[in-house]
Each structure stands twice: as C-alpha cells, then as structure tokens.
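Since the structure comes first, as structure tokens, the remarks are kept for the end.
Let's turn to chain A:
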Amino acid sequence: MLDPTFDPAARDRGGPAQPLLSVTGLVKHFGGKRSWRGGEAKGAVRAVDGVDFAIAKGETLGVVGESGCGKSTTARLVMQIIKPDAGEIVFDGEAVGSRALDLEAYRREVQMVFQDSYASLNPRLTVEDTIAFGPRVHGVPRREATGRAHDLLAKVGLEPGRFAGRYPHELSGGQRQRINIARALALQPRLVILDEAVSALDKSVEAQVLNLLLDLKAELGLTYMFISHDLNVVRFMADRVMVMYLGKVAEVGPSDVILQQPSHPYTGALLASMPSTDPDNRTLEAPLFGDPPNPIDPPSGCRFHTRCRHTSAICANVPPPLAAVRPSHEVACLMAQPGSGHPLAAPLRENAA
Partner candidate 1 sequence: MSSPSSSPVPTGQPLVETKDLTVDFTGGARPVRAVAGVDLTLGAGELVALLGESGSGKSVTLRALMRLLPERRATTGGSIRVDGRDVAALGRKELARFRGGTVAMIFQEPGLAFDPVYRVGDQIAEAVMRHEGVSRRSGRARALELFERVRIPSAATRLDNYPHEMSGGMRQRAMIALALACRPKVLLADEPTTALDATVQIQILLLLRELQREFGLAVIFVTHDIGVATEVADRIAVMYAGRIVERGDCRDVIRAPAHPYTRGLLFSRADHAFTKGTRLRTIPGSPPDLTALPPGCAFAPRCAEAMPACSAGVPEEIAASETHVARCILLRPGVQSRTDATAAA
Partner candidate 2 sequence: ESVVRYGISLADIPLTSGQPDRGAGAYQFTGYTLYDPLVAWEMDVADRPGKLVPGLATKWEVDPADKKKWIFTLRDGVKFHDGSAFDADAVVWNLAKVLDDKAPQFDKRQSAQVKPRLPSVASWRKIDDKTVEITTKEVDSFFPYQMLWFLVSSPAQYETLGRDWDKFAASPSGTGPFKLDKLVPRERAELIKNADYWNKSRLPKTDRMVLIPMPEALSRTNALLAGQVDLIETPAPDVVPRLKQAGMTIVTNVTPHVWNYHLSMLPGSPWTDVRLRRALNLAVDRDAMLELLNGLGKPAIGQVDPSSPWFGTPSFKIKHDVAEAKRLVKEAGYSPEKPLKTTFVIAQGGTGQMLSLPMNEFLQESFKEIGIQVDFKVVELEALYTYWRKGAKDEMSAGLTANNIAYVTSDPLYAIIRFFHSGQVAPTGVNWGYYKNEKVDAILDEAKQTFDPKKQDELMAAAHGLIVDDAPLVWVVHDTNPHALSPKVKKFVQAQHWFQDLTTIGME
C-alpha cells in the first residue's frame, strides 16, 4: 500500500547527511560482438563507462553534456530500466535490489520524466488512466487512484474537469509534459529523474514547466536529477552540476562554482560555446573544434584529449581519475591533479615541501 501521506520526508531513513542516491562504477556497453573466448566485447557502444556520483537529499543534480555522452543511459540505469554491466546503486543507504530495498519498493521511491512528451504517453489511455496506472499497480483502489490523479492534475496546473478524460493527442506539448510529471509524482517518489524534460518545449512553455518543477520540489520535498544540454536551464535549476563527456564524468560540483570557474577544460569549452546574450559581445572564436568522437571507439587516456587545447602527450595515455579539487568538487583532468605529469598541472605538494 502506498503511503497515505504526501510527505516523502516521513520515509527518510538515513537522515539528511546520507545521500539519497549514490552511484559507483556504473558501466553500460551496448551491443558489440563478444568473442567466444570471453573478455571485452568488440565494437560495443561504451555509453556509460564508469560513472560515480551522489545526490543529496533535497538537492537538484544537473547533468549536462553533449549528445550521446550517456546522460539518458545513466538515467535509465539509475531507473533500472536497463541493467548495468557493472556498478552499484545505493538509495538512501540501501543497495538497490537488496532484500531491504527490492525493485518494487525502489520504484516507488524513484520516478522518471522522459524527453519526448508524446512518446512517453500511451496514446490509447486517457490522461487520468495514465496517471492512475502506477497507483493501481501498487494496489490502490480504482476510485482512490482516480481521485489522486485528479489531485495531481490540479497540482500540475491542469483543471481535472477539462483534462482528465482527454487523450494525449488532444493536448499540447507543454500539457503533455505536465501529465508526464503528474504520472511520475503519482507514486509519491522521493527522487525524480528529469531526462531532458523541457528540451522539446518552446521557450515560453519551457519556463512554465520549469516553474512548475520548482514549485513541486518545494511543496513535496523532492530531489531531482535534472538532465539537460542547456547550460542556462541547468544553471537555473541545479544545486550541483555533473558534466559528462563520452560516458564518463568530467567534472561534478556545486553549480555556481562549476559554471563560474570550471576546472575541466571541457566544461570551460561548453560554457564558452553558449551563444552570447549581448550583441556587442559576440563569440569570436570557437572554443572547440570538431564533433565529439564516436563512443564505439573512444580516445584512449583522457577521452577529451583529442579536442582539448591543453592536451599533452600524457593525456593520451593516462585516463584521469575523478578527484576532488576542493570539497564536493571533483574533476577528471590531469591538469587539476598535482603531480599528474601534465605540464600544466601543479607540482605535487609533497615534492615541493
């Protein structure tokens, strides 16, 4: 039975210091041909290739990165829609899939909103049935589930009387995305993963939905993992930001820090690539050249070294570990790691001493 109250905080287990979600060593490779002798699959898309991060209770983690860098895959892995090849997901102190937190229980705690508002709604179900589906599955009686669906509709700003009986094709994009949000909330999750949830919307509508998300978060005490490729939106939404590049985390840390003084050259390039808002201060030179490499055959060492201005010989050989540069700010760049051997890296302090 679902919790009758609408207060996720009541379900808190580990206290505020315990991260709500922590992910370590997440790996997912798609396809490829496995040799009969076992070992690494050949030609596989290394969509997610060793990702670690944590989301604290009540915060919003923004995830940015170029297309194909593995943002959605990470989300789907966290959501357990696809099984990771390796890695562990711990939710509020319990490993997902353990006896204490089986999949069914986990899925009431975490929900997801997809990018394509149309494809993520069953065209044959009415809005209220779509929203009520989750609760029904979890044993809420029909009448009650419908009632909750109506409440949720109201909550996401759609008048239940007008919208409850509609089909997805009778709604606008913004309205559909509201339904998707309502559906995700129907199970009263504590963590909501928003995978490009506003990318397909018009700017004027995007703002409405972003506002709605903020309101809901405040009202329901939610935690968000907010995926987007629009740095402005991430800046607006996120408390902390994770930058991904080709299946790996490039940098993760507080959003104001990362978006003001990035430590990873890729983050810097991303920021510099944002179109300027000032006609008198236009971008004069492209911060990066070329397209992101193919994840089937990612560059050796640091995956960014092929496009990095500061690349040096070592970058092609040594994969940089994700290391803290300051509290809660981690960077995977040899330059940020003293003594890494990169010419621009600070020398090791011990050595200096």
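Inclusion criterion for the candidates: all candidates are chains of the complex that A comes from, given by their letters.
Everything that follows uses one rule, which is that a contact is a pair of C-beta atoms (placed from the backbone, for glycine too) under 8 Å apart; a residue touches a chain by one contact, two chains touch by 3 or more; residues count from 1.
Computed from a predicted model, the values in this text were never measured in an experiment.
Visitor: Out of the listed chains 1 or 2, which is the one touching chain A within the complex?
Guide: 1
Visitor: Which positions of chain A touch candidate 1 when the two form their complex?
Guide: Answer in residue numbers: 66-67, 172, 174-175, 202-208, 210-211, 214-215, 229-233, 235-237, 239, 255-256, 269-270, 272-280, 282-292.
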